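Below is one structure, written out as C-alpha cells, with a few remarks after it.
The other protein chains are all here in position, but one chain of the complex has been omitted.
All chains are identified by letter, namely A, B, C, D and E, in their written order; residue positions are counted from 1 within each chain.
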C-alpha cells in the first residue's frame, strides 16, 4: 500500500484520541474484526471462492422451518393448523396458507438451484423453470403425502397400546413428526432439491432425535416408537407396515470405492426391510442386506447378513450362530 | 499519524480489489459512513462534547413507554390490565407489575440524573439515593393519582351525553389517556425528573394530539373533549371541574426576559382557570390572566385579559368590546 | 390494627425479617399495593359495583385493532393485504382472513352485549343470538362498504391535484384511513354495538387526528384533506361528494335538555350538509343547520345558521352581516 | 353460465351437505367472499386494470417505516440508535445498519418505479439503474441532512426557554421528528420517488399531527413548536431560522387551471417565507405570497397578501385594514 | 351433483379468464386444495367423523408449553423466573403468574375432557366441574412437587463430581429439566388428564432426548446423567435415590393380551427399581422384574430377570451365566 498518510476512513479508532479512557475500549474490536476477516480471506482463497456473489445466496433454515410449519397446517388443518380455525373456512385457510408456502418454497428452491449451478460453474439457463417444476411436483404430491401420513398415524395407533386416539398420536408422537418431515423431504429429494431436503430432515432430527436421510424410501404404515437415536441411511428401502424402536440404526457397512479409493455415490449400501418387519430397540442393521417379510430383529442385535422371511433374530440366536460348535 | 504503511484495520474496502464488480458495491458505504462520522465530529466539537461517556446514557422513550403501559395496568387492573386477569389475582398482578415497573423507572430516573449531572459538570455524589427517593415518591403518589383519575373519568361521563358508561370513557376517550399520562408526568416533574416527564407527555401528545406540559397544575374532575390540538403551557393552573374542547390553547403571551434579553425560566406566564370554567373549541387564552370561577369562553375566542367569575365571553362580546364606541 | 398476632398469608413481607437490608426493599411494594386496593374498593363502592364478575368482561382495544387490520386486508387484498399476496390466492386469503376476523369480532360483540346487559341489570337471555346477528349484518355489509370506500378514494384522487394515482390515495391519505374506520364503525353502531364502534373510531382518531363519531351518516365520495383536527358529531348528515379540510368542526351548539336539565340523547343536534358542499380549513359549523347543495364555507368561518344552496360564505361576508348597519 | 355439471373445486360449500348444522356456518363466508370479489371486479373494470400483475407491486408503508427507523439511528447513533450502543462500535453500527437500510430502500424505490412505469404504460427499460441512482443520491445526501437537522435541533433549543438540552429536543420534540422525516422525504421527492416521499411524510403526520408535503423547500434552523395541526403545502419555500407554531397553515388559495379547467400541476401556489420569519399559532397563510425577512404573523391571522420585511401582523392590524375608514 | 347452473361462489378460478397468463398461476392452487380436501374427506369417512365439531377442540402443544414455562417460574422464581425479578416481589410474581397459568391450564384440561367425552360419545354432563377439580388438585400438589424437585437437584449435585453448585444443576442439567416436566406430567396423569400429561412429557423429550411416560412413578432424589436416549415406560416404579445414565431403557417385554389378542391396558409390565439402584449407560431392563435395593446394573447390560438387593450385574457376569457350562 505504500505511503499512507491519510486517516483510514470509517474506522472507529480514528476519531478517538490518546486520552480516551480504557473503559471506552474494553475490547479491541477493530483488531478482532481484522483477524476474523483474515480468517475468512484464507478460507475463501483455499476454497477458490474469490468470485463470491454480492449477497448470501444460500437457502435458509429459518425460511424452510416456516414453510414446514405452514405445510403441516395445510396437511392437517383442524389438528395442526391455527387453534381458532373452524371447519367452515378450512379450504380458505388451506388455499391461502399453501399459496404463501409454495411461493416461499419456490424462493428457497431457486436459491438451491443457483447455488448448485455456481458450484458446478455449469449452465444456469433455466433455473427458474426448473424451480417452478419442482414446486409444482411438490404441490401435486401433497395429497398423496397426506394419505401416507394417515397410514402412519393409524399404524402408531394400532401398534402402541398406550395410544388413546389417532389425534393424540398426531399431536404427540415424535415418530409422526419425523415422518411428516421425511415424507416432505423425500419428495424434495426426488424432485431435485437435495439440500433443502437435508435441511428439512435435520429440522426433524433436532426436534426428535430421529435421523432419516431424505433419500430413504419408506412405505405406508411406518411406525417409529420413542425414536431417539434412530438413524436411517440414504439408500434404505422400507416396505409397508414396518415398525422400529428407539436407537435402531439402518446403516452402511462400508462405502463402495472406485479405483482411486473415492467413495462411489448413489450405490445401494443400506438395508432393505420387507413388509411387516419389526426391529427392536438398539438393533444395528448394516449393509445392503434384506430382512424378509414379517421377520423380527431383537433388541441390541448387530446384524450384517440377510434374514429369511418370518425369522426372529435375538442376541441369543446370534450368539449360538457365532459360537464354535 | 505520521507514516502509516499498514492496512487500515477492519475497514471493509481493505480486502477488496480493483476488479470488484460494481454490483458488489452498489452504494459507497465506507464513504457515507465516513461523511456521517465527520458530521458527528463537527457536532460534538461544536457542542464541546469530546468527553462523551462510553455508552449512550440517556433515558429511552421505548423503556418509558413500557413503564407507562405497566403503570396504566397497575392503576386500573381490571380495565386496562391484561385481558385474562381475574379479580382473585388482582393484587398479585398489581404487586408484580408494579415491582417491575418501579425498577425499570428507577433505571430511567438514574439515567436522567446522571445526564443532568454531566450537563452541569456538577456534583453527582448521591444520584442513586436521589433516584430511589424520586421513585419512592412516585410509588407513594400512585393511589392519589388513581383517585384523581377516577374524578376525571366521572367528569367525562357527566359532561358528555354520548358517554354510556364510565368504562367506555376509560377505554375510549383520548382526553382520559392524556390525563393518565399527565398526572404521571406531573408527579415526575415535581419530584425532579423533568426529562422523563416530558417524554411521558410527548407519548400522550403523539397518541392523542393533546399537548400538556408536565408542569401544568390541574385539579380534579378535568375533562377534555375530542382534544386534538389542545396545548396547555407549563405554568398553567387549572381548578376543579374544568372542561375544555379541542384546539384550545392555554399559552404564554411572551417570555419575561432578564437584562441580557434571555428568557427567565419558571416565571408564571400561562393562564389560571378557576373552578368550573368551560372553554369551547378553538379558543386561545394567553398570558398570566385569570378566568374566574364558572366563566365560559366561547369557540375561537382570542383572550388575553382577565375574565370575571360567571362571565360568558364569545366572539360577539369581544367584537363589541373592541369596536370603537 | 387491634390484636393480630399471626402472619398474614402469602404476603411478601411475611418471610422477611428485621435485619433485611433496606437495599432489598427499595420500594414499599406491599404498602403501595394496599393503598391502590383501597382506592379501587372506594371506587367500586361508589359505583355500586360490589358484584363484579370474576374476570374482565370488557371489549379489548387491541383485539379490535387486530380485527380492523384484518378487515382492511379483506377489503383491499392486493393493496392493504400482506405484501406477498398474489392474485391467484386472493379469494383464499379473503375467505381465511375474514373467517378469523368475524369470529374475533363476534367475541368482542359478545363482550359488549354482556357488558351492556350487566349495566342495565336487564335480561341477557339471547345475547349469543344477538351477537351472531350483528356480525352477520356486518359481514353482509362489507361489499357495500368496499364500494363506498372506492367512491371515497376516487373523490380524493379527483379532488387533490397532488394525487398521482388511486393507489397512492389508498396507501397514504389519512382521510381515507379515517373513512375506512368510520364506515366500519358506522355499521357496528347501526347494528347495536356502539362501544365497539366508538373504539374503532378512536383508533382512527389516534392515527389521523380525525374524530368522526360513529353515528354520523356520510354519503359516497366523501373527501377529507389533511384532516388533523376535524371533528364530526354524532347526528351529522353528509350528502354525496362533500369535501372538507383540516380542523373543520361539525358540532352541536347545545344539547336539548329535558325538564330536569338532563341532556336528551339521540336528538338531531349536528349539521346537515347536502350534496357537493365544500368546507374549508378551520371552519366551525354548529347546530342542526342545513348547508345547501353545492354551497361552500370559507376557512375559519364560524357558522350557526342555514346556508342556501350554491352560496359561498367567507369571513368577509360574515363580518358584513354582523356589522351594525 | 349455462350448464355446469362439474363440482366447483376447492370451494368449501362443496363438501358440505344440507344437514350441516347452522352452528358450523355462523357466517355465510363463501357468499361474502363472492360479493367482495364482485366489488373488486367492478373496481378493476372501471379502472381498466384487467391486466394486473400477479403480485402486489406497491411500496409498503411498513417496509418504509423500518427504513426510517434505521436511518434515524444512522443519523444519530448515540441518541436514537440502540440503547446498548457504545461509542467504540459506532461506525460499525452505522455501516451495518445503513447497508441494510439502503438495500431495503432500494427494493421500495424499485417498486415505486415499476408501479409508475405501469401507470404510464411507458418504457421501463432502465428502472434498476434508476433505482440505484436514487438510492445512491440518498446515501450521499445523508451527511448534509444530518447537518441540517443539527441546525434544527439548535433552533428548537434556542427558541424554547423550556428546553433544557439539545438531547431533550432530539428525544422529545415532535417538530424535530417531523423534520427528520421531512428532510428524508424531500430528498426522495427530489430524486424521483414521490410516492415513497409521501409515505414518509404521512408517517410523520400520523405521529406528530404535522403535515408537511415532501415537496416543500425548508432552510436550516427551522423550528415548529407543539406542531399539531400544522400544514405546509407542496411549493412552499421557507428560508433560514424560521419559526412556526401549532395549527399554522401554509396553503394554496386556489389551483391554477388550464383551459379545460383541469388543475395545472407543479405551479408555485404556496407561500414564500424569507429568513427569520415567525408565524404564531393558528395563523393561515394562503397563496404564492411572500412574507418578508423577519416579519411576524400573529396568532389566528388569515393572510392572503404579501408582507413587507420586518412587519408585524396581528388580528388587530388586519381588522383596522379591513375596517371601513 | 346434477345440473348446476350457478357460478361456483368464492372460488378463485371463477373470475379469471382464458387469457390469464401462466405467470399468474404458477401452481394449480385450487386443484391442490381440492385434492387435499378429498384426502380429508376420505379420512373422516374412514374414521366415522362426519359429525365433527365446528372448531378445533383439541389441546394445544403451544398453549401447554406456555403453561409449563410459567409453572417452572412459579416453582423456582429466583432461578427460573424472569431475570429482573427481585426477592421483595417474589410472592406477587408467584401469585400473578400462577393465576394466569392455572386458568390457561384449566382451558386445556377442559379441551381434553371434551375431546375424551366426544370419543366415548359418553356423558359430558359435569366436564366443567371435573376440569376445576383437576386444576385444583394440580395447584395443591405444586408445593410437594417443588420439594421433590429439590431432592432431585440435591441428588444430581451429590452424584456428579463435576457439579459446582445446586444452581448450576437446576440451570443446566437436562435430567432436571426432564424431571420438572415429569413430576408435572405425572400429577396431570393421575388426576385424569393423560393427553395433557403426554404432551408435557413430549415437550421434555424433544428438549432433552429423555422419554419418560407420565404414568411412571418415581421417588425422591432421582438423577439421570446425560440422559439422551433414556426411555422409561408407563408402569415403571422407581424408589428413592435411584441413578441412571444415558440410553438406559426401562421397558416392557411384551404386552399381556386378552383372549382376542388385544393388549390389556394398565397391566404392570415395566420394571420396579428399589431404593438406591444405579443403572449405567445403555443398559436395557425389560419386563415386570424387580431390581433390588442398592443393586447396580452395568453399561449395555440386557436384563430381563430379577436382581437381588446389593448385586452388581455386568456384561461379564451375564456372559458367564449364559455360557454353556
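A few points about this structure:
By definition in this document, contacts are C-beta pairs under 8 Å (C-beta built on N, C-alpha and C of every residue); 3 or more make two chains touch, one makes a residue touch a chain.
Here the structure is a predicted model, which means the values were calculated and not measured.
Considering the whole complex, the residue from A:174, A:209, A:239 or A:298 that touches the absent chain is A:209.
Checked against the hidden chain, the listed residues E:186, E:213 or E:226 yield one contact partner: E:226. Across E:57, E:167 or E:275, the single residue that touches the chain missing here is E:167. Looking at subunit E, the residues touching the absent chain are 74-75, 77-79, 81, 83-88, 90-91, 94-95, 98-99, 102-103, 106, 132, 135-136, 139-140, 142-143, 146-147, 150, 161-162, 164-168, 171-174, 207-209, 226, 228-229, 246-247, 281-282, 299-300, 315-316, 319. Residues of subunit A in touch with the missing chain: 12, 26-30, 32-33, 35-40, 42-43, 47, 52-56, 58-63, 115, 119, 194-195, 198-199, 202, 205-206, 209, 211, 213, 228-229, 231, 234, 247, 249, 251, 255, 263-265, 282, 284, 286, 300, 302, 322. Summarising the interface, subunit B meets the missing chain with residues 10-12, 24-27, 29, 33, 86-92, 95.
Basically, only the chains that are shown with their structure count from here on.
In terms of their C-alpha centroids, the spacing between subunit A and subunit D amounts to 48 Å. We define each chain's centre as the mean of its Cα atoms; on that basis subunit A and subunit C are separated by 51 Å. Per-chain Cα centroids separate subunit C from subunit D by 24 Å.
In subunit A, the residues touching two or more other chains are 10-11, 24, 29, 33, 84-92, 94-95, 98-99, 103.
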